[in-house]
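One structure below.
The complex appears here minus one protein chain, its other protein chains still in place.
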Amino acid sequence: MSEKKTAVYVCRGCGIGNRLDTDQLAKIAESEGKCSLVRQHDFLCNADGVSTIRNDIDGEGVTHVVIAACSRRAKTDAFGFDDVALGRANLREGIIWVRPDTEEARETTQEMADDFLRMACAEIQYIKQPDTNQNAGTNKNILVVGGGVSGMTAAIEASKAGYGILLVEKTGQLGGWAAKLHKRVPDREPFADPVDAGVSDLVKSVEYEKNINVFLNSSITRTSGAPGQFSVDISAESGETVTENVGSIIQASGFSGYDANQLPELGYGKSPDVIDQAELEQLAIQAADGPIKRPSDGKEVESVVFVQCAGQRSDEPGHLPYCSGHCCNTSIKQAMYFKDANPNVDTVVIFDDLRTPGNGEDFYRSAQRKGVIFTKGKPQQVSPVDGQLEVKFHDMILNDEAAATADLVVLATGQIPNSGVDIEPAAMQEVEDGGGESAAQAETETREVQIPVESILNLTYRQGVDLPHLRHGFSDSHFICFPYETQRSGIYTCGPVRRPMDIAQTMEDATGAALKSIQAVENAVLGRAAHPRSGDLSFPSFRREGCTQCKRCTVECPFGAIDEDEQRYPLFNESRCRRCGTCMGACPVRVISFDNYSVDTVGQQIKSVNMPDEFDEKPRILILACENDAYPALDMAAQQGLEYSAFVRIVPVRCLGSVNTIWVTDALNSGYDGVMLMGCKKGDDYQCHFVKGSELAHYRMSKIDDTLQQLQLEPERVEIYEVEITDIQRVPALINEYAAKIDEIGMNPFKGF
Amino acid sequence: MTDMVATNETILVVGGGISGLTAALEAAECGKNVVLVEKNPSVGGRVAQLYKYFPKLCRPSCGQEINLRRLKANKRIRLLTMAEVRNVSGTAGDYDVSITIRPRYVNDNCTACGACAQAVTTEIDDPFNYNMKKIKAAYLPYNMAYPQRYVIDPSIVGSEEASKAKAACAYDAIDLEMQEQTIAIKAGAVIWATGWRPYDAAKIQPYGYDRYPNVITSVEFERMMDPFGPTGGKILRPFDGNEAKNIAFIQCAGSRDRNHLTHCSRICCMASLKQSTYIGEQYSGDADARATIYYIDIRAIDRFEDFYRKVQADEKVHFIKSKVANITENRESGDVVLHGVDTEGYHRYDNTHDLCVLAIGMEPSVRADQIAANVSADVSGFMQMDAANGAIYGAGCATNALDVNRAVQSATAAALRAIQVVNRVSSAEA
Amino acid sequence: MAKKEYSFYPGCSSERKASASNYMVSVEAMCEKLDIKLNEIPDWNCCGASIGYAEGGELPRHVMNARNIALSEQNNPGQDIVATCAACWLGAKETADRLDACEQLLADTKEVLQQAGLDIHLKNETPIRHMVEVLIEDIGYEGIKEPMVKPLEGIKFAGYVGCQTNRPFGVDGESFENPMYLDKMVETVGGEAITNYEKKVTCCGGALAFSEPEKSQKQIKEIIEAAYDQGADMIVTPCPVCQMNVEVYQDQINKHYGTKFHIPVTYYSQLLTVAYGGSAKEAGLNGNIIRAKRLEDIAAK
Partner (left out) sequence: MSDVNTAMVQKYRNDFLKEVEENVEEGHWVKMCMQCGVCSGSCPFGPHWDHPPQEIFMMIRAGKRDEVLTTESMWMCTSCYNCIVRCPRELPITHIMHGLANYAHRLGIAPKMNPTRRFAGIFWNNIAKTGRVNELALSLKLYFMDGFMSGIKKGLAMMSVGIGMIKTKRLNPFALISHKGVKNPKELHVLLKKAREIEDRRKGIAS
């Protein structure tokens, strides 16, 4: 890149010109901001203003641009110059819209603007247009782990888009659970009868797609690398292992059936005629649309009872707390097996809530039409009684104790995800310890107390061998708007390993996951970040010589992007990185930085503000605001014309996780009277888009108290808040309350030192 | 956001709700060119009108902010607002699409400074708030509206008011001469994401939505919770503006019913469970505040069950297994009286409530058998996958009654199906 | 307006000296003014009424109605069957629907009718309609207004539609819970309608008036109470069963509940007849046990 040239553009539109002394701002830019080119414009975002900037870039060789106008969230089309380093000083939403247009307010408002401009100039000096990552991978093939419906679908769909697929299945054949089904629940009009499971068709298309390379009787024994450059060991039962390179990974490891032996009260194990839904499918396949015979003596079944929610939706030890979603429709389908073969077979479904969402309702009606009886009841006991089975249950409608006798009882048991090893306990442990030596040991401890589970991916990642689990062992996204959000970049799960699912949902899900895996490789080869900072070309770099190997970064990275090399130095896998800056915030010696976001880009802004001395009675409050939620809330407060204190100086941060405590201590040292950190909700239902950012910030700030005590500063000088994007009224209120509090406790004694 | 030219390798996405937005972004972030068509003045769709999401009770605008940032940053997406697809003709990989664009009367000079709104006095119904509120006839549809650009309502164009607005604009952003225009574009594949609409509650006559002010729909209740909504974030009874504390929720309002929608709308159970927590949120510690949920089956499938159990544990929330027979009104107090039988033991009830919220059913906002292209529809009017659809793929609630999470999955899947087609086109042309 | 002709099924209660004879009188006068010609189905029989099920069962009940339909098809071919009594209309329409829906039932019915040398075609060859449908759909509100010479000014009517005129068939485009046509009719002829009359479609318990009097009279009490509460001068209804029940038991209800009910219960046809300038006698007002004084006054003007 040619030598650096910074230009500042001060807009006078939207009332900025009337409310602020823009000449003074221009002067500040020239003198203090050391900007060679400074222009004012009455309407910067119009065609003329934009072309002025464009010409300076093309003609004057401007490389760094500061736009002093509206919020960075506004007018992004006009100001979208992505070939230069860009900074925005928020004079509109950040200042004039939140300040009263009065004489007495004029001075403080102008000071606010002066500082915002200083901050923008300071920041731009330390921003570099990111270089393209030298270590970006180039492999666009996709590994699919699991040969069931979800795996095959993902493989086929990705292959149809022209990508090479490695499909690894641990058994000897493709098909998974669905291959063991007689038929499946219908997914289209008229939603009336069971339909062909369609597995053979899937298998055919897998064979047909020449881009798909299938490995049977194989599993993944090692996975390392990053999007665009994963390296995986695929080991066959035979013992031989091949190493393959892929660009991204889809984990379609499916589910295991719940072990009905844990339900003796429902007669399982006491009579061969008490079976689960999977076993009924086998009987149905044997019957081949003819009469289904019961296991005990091969007698044709004349009456069958389906017990819903068997070992599910229950707190009892060994039961599943959740609902497996598909079982109601599955029992309806299976009842139809009987009715379609012989309408005289008594089929009773005992349910609590019948859950057939969407067009499942049509399927439910169809079953009723066929004479399937649905009884709302709570099953209590199933026991063999002279050659038959007696199902004792509480009839919730007639409100009495009832019993049904049947030749066969089918238990609707649940799905348990094959999500591999639960790495969370270890990880949590480390966060509490703040990383360090105890980490490894904590990990092993928790491993020991765990029931041994086979790892699915055997990741060589420092943070564990499998994907983090969300709840009840499912490896799902935590986000409602972003179902494919993953904490291991380039690795996506799909199908029942994410959430209990039926076949139709699974196929939809697998197709979605296939897209994300394609997106991952396409971005990886360009060195671009994946969601939520999609398109970001920056990546973390660190000064090895300064590093103390404390491992905080490797422990705290929410995405397991950082490993350790043989000398236990952090090993950054740029393509796994999501650019949240959590590592940067974690580093006690501040050796980690991004080209466009670093300890300096923020630190220098903080230092750049003009600090009035103690007797001016003009406190300065630093606000570090999460750019995803708190900062937009501030913008929208401005839109609503809500006012807040002129003493705040606001710096948007990528995530509170990126906040390095040095910023806070420096701020206090340089005379700020208080620091407000505004981040997202933490805890179980956290809303931080980088998982732990807000939580880590709270943890770090709790540690900062000691420092404050050493400096003999009140703990109130640093406050951290959980702010939602909708806190449009609350945020200004928080600010004003805090300003008042600072007023109470008085000025920071360190001013002027 | 650009004005790139559409070709056979372009993907057309119809609908700028969360499904369409997702489909467009996911495809564009795979390097595909996308034209995104939205009939309203801004993107966001129904989720933008929600207060919280179940089961996390997080804020829809939080995810929207991220999607908007992705949209603003992406040069491969061309967004057309106030635009509707009139016709789609052709075959997979080669579609001709005609799109009409209604005049916004505001060009992209607009800085969203709001001067026009201050100048105008005429007020119109606010569709964003289901017409429970009035807004100026020069307006920004909502706080996070994108494009962040005002709209002049056609009703004032040609009037004194319009010229007042024009005069107030310092940036020559108001163009009252704008006309409706029809444009023709090419597309290789189409993603149909026109979403859902609430079933017409007035048709559910026994519940008297058209007769009793204190019978409202779940979508209207959602708007009440917004601090910038029609009631300033309070739960107020339309009858007298008093706070409603004893609130009834009626499930399957229009769903699972041969007189209305035969399908189950899937989301309504979770929506009411979610909304029952609003009551705790507004009246925490208030013994009089209670929610009563009248249901047939609570359909909180998979991990949603966790949320159901959480709500069941809340002593403010009561469940009655009953389809309410009918509602009457106390003329003096405006209270609504729900009549029916608790089917668990057959106890008759005539329960008085401050407010009744109908968990209203979901129907496709455009029936697939009525869209401007030839696609297969199921009996409820949702688009169903079919070879005959060519490269027109449904996404989100245009294909089924879905919650947000499933809608986004569906949209992501649709994006890949579209990509498969345009990739075939490009490899053929390469 | 060209003369409209219909095949008319009057029903038992409308016979001379039967409980709804005055209804019949007013219907005749009304049709006269509206230029409607009613051709009575020769030798029609009772519809069996809803209560008929208990002893009559399914097929015999349908046969009763099928016979009427057959007679109409035979003697008044091509004419819609029109009934003035809710029960008659419902019974006939129900039979037509069921026989059209169920081949077995149709075959059996045909077999039975043969005994009387009758046959039945159905398939909606002769639609079975209520007189109010004829007024609303064939004449239209405009047409209803046309002959009006004496608007029923100042009289407040509680329009009591009742059950069977309203359910399960009802009138096209009207709601089961809140039908508006009766109110519209009242307003059309200048009366004041209590459009949100609470008990509009509440059952009067007519079917059980004899067997479970105290239960049905409780229903009636509420119906009348609501009418008073909402300031009605009189009740108007399209149904002879409703009319009779709501009118004739008021004394007994007063005795039982200590109320002072004395509210006239009229037929829409009486309203129209009076509005059209008909005399009290033509309007059958002399047939009301509780005299509709204010209507009579207008008629006398």
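Labels A, B and C are assigned to the chains in the order they are written; within every chain, residues are numbered from 1.
We adopt the following convention: a contact is a pair of C-beta atoms (placed from the backbone, for glycine too) under 8 Å apart; a residue touches a chain by one contact, two chains touch by 3 or more.
Small disclaimer: the values here were computed from a predicted structure and weren't measured.
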Chains in view touching the one left out: A, B, C
Chain not shown: contacting residue from B:T121, B:S155 or B:N326: B:N326
From C:L34, C:V63 or C:V82, residue that would touch the chain that is not displayed: C:V63
Of C:Y141, C:F176 or C:Y228, the one touching the omitted chain in the full complex: C:F176
Hidden partner chain, touching residue among C:N22, C:T84 or C:T237: C:N22
Contact set of chain C toward the excluded chain (per top definition): 12-13, 15-22, 43-46, 48-60, 62-64, 67, 104, 108-109, 111-113, 115-116, 163-164, 167-168, 170, 176, 202-203, 205-208, 210-212, 215-216, 219, 248-249, 251-252, 286-289
Chain B residues touching the omitted chain (full complex): 206, 252, 256-259, 296, 321-326, 339-343, 346, 348
Contact footprint on chain A, counting only the chain that is left out: 346, 364-365, 368-369, 371, 373-376, 395, 397-398, 402
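One rule holds in what follows: only the chains that are shown with their structure count from here on.
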Centroid-based (C-alpha) most distant chain relative to chain B: C
Innermost chain, taking as reference the mean of every protein Cα atom displayed: B
Length of the line joining the C-alpha centres of chain B and chain C, rounded to whole Å: 46
Whole-Å gap between the CA centroids of chain A and chain C: 67
Touching two or more other chains - residue numbers and ranges from chain B: none
Residues of chain C engaged with two or more neighbouring chains: none
Chain B residues within the chain C interface of the complex: 205-206, 208, 211, 326, 328
For the chain C and chain B complex, residues of the former touching the latter: 175-178, 196, 198
Of chain B, residues touching chain A in the complex: 1, 18, 26, 29-31, 47, 53, 56-67, 69-70, 72-75, 108-109, 111-113, 143-144, 148, 170-171, 227-228, 256, 262-264, 266, 297-306, 309, 321, 343-346, 378-380, 384-385, 400-402, 404-406, 408-410, 412-413, 415-417, 419-420, 423, 427
